[in-house]
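Have a look at this one before I ask anything.
Showing just some of the chains, left in place.
Naming follows writing order (A and B), and every chain is counted from residue 1.
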């Protein structure tokens, strides 16, 4: 039985993996978390722990590394502005300087208010005696469109996928692809099939072009060689007019 | 002083917890107290509440301790909770209304085919609250009633028309992009 290390910082207390999860979800700002302090605490904890569990230690090091990576990413200058580009608001939407100031003030005001409110916790699960369970405990207050959309999505996700066959029109014809191949010979008499394939953007196009190649072989317009086993195919244009 | 802080802590923890908290969790968070100590502190808190005629007390239930209002106030509390004007729904009602919103017109058996449970009660409740209404019958066997959402439904959610319902993908697609950007190391864990 090994004990899992619990992180304890002013902003977060709990298991390390949850901390990393929350930082990733941006519920917690990594800027507030000192990875150094966590590492120091962890080493102190290891010293006090009689036997080291290598699995847990490995997990911790991985999580600490991820945390460090996330923090480093946060600290590095970003190619895109991480904060309000207020000038953009001014230019793009022709807003006044007054509005920019007000917006900046809103951010500061909310940050202050959050600081005041962050340590106040509401009553979580007060039981209302004499009220039926449905109303007291199991009701979701203030249902929003988001709740409805998510509920629908999770219901639908649990269903087996509908079996449908979609019949698509094939945008290629044998004649078309034959002409396509012939058009490649304008620079010379030889052509690697790979060069043709590079110009094709779907599996279907490759298949149709291959069939067109076989057809051109059949009518004697081209010859196809494969110099090496599994190697590229080489197409050669035959002068059909001469033969006729 | 230390004792007073611990008892306040027990009170704060039980108060703030969204679910009933059991003795071991309380003892673990407070530290250096036994289960009996915690139990005693809860008893002391309830004595204080009774003495000062508080309208609530700590009760056990649901696998732990939680606050409950005294039964004599339930009449008024009910008025407050029910008539708040904000939409409250059970999970079952939410699922049913979401199916009707996105798949309307839909019959009860079609809803039940997805949810896998009887939805009669929930549909009646949604009809009562005028969030859904009956709109004709299906042409299929048994000609079941078909349900659609109402104008009240649109009004409540501030929608002009059903076309404005957010597509689940619109809300979630953004999320997926976010996860794949930030969580490229996810595979390792």
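Here is the rule we go by: a contact is a pair of C-beta atoms (placed from the backbone, for glycine too) under 8 Å apart; a residue touches a chain by one contact, two chains touch by 3 or more.
Source: prediction; values computed, not measured.
Peer 1: Given that one copy of each protein chain type is placed in the view, how many copies of each are in the entire structure?
Peer 2: In total, the complex contains the protein chains as A x1, B x2.
Here is the rule we go by: only the chains that are shown with their structure count from here on.
Peer 1: So the centre of each chain is just the mean of its C-alpha atoms; given that, what is the distance between subunit A and subunit B in Å?
Peer 2: 31
Peer 1: Subunit B touches which residues of subunit A in the complex?
Peer 2: Where subunit A meets subunit B, its residues are 17, 24, 26, 62-63, 66, 69-70, 121-131, 134-136, 138-153, 155-156, 159.
Peer 1: In their shared complex, at which residues does subunit B touch subunit A?
Peer 2: Touching subunit A: residues 12, 15-20, 56, 59, 61-62, 66-71, 74-75, 77-78, 81-82, 86-91, 94-95, 97-99, 101-102, 114-115, 157, 159, 165-168, 171-172, 182-183, 185, 188-189 of subunit B.
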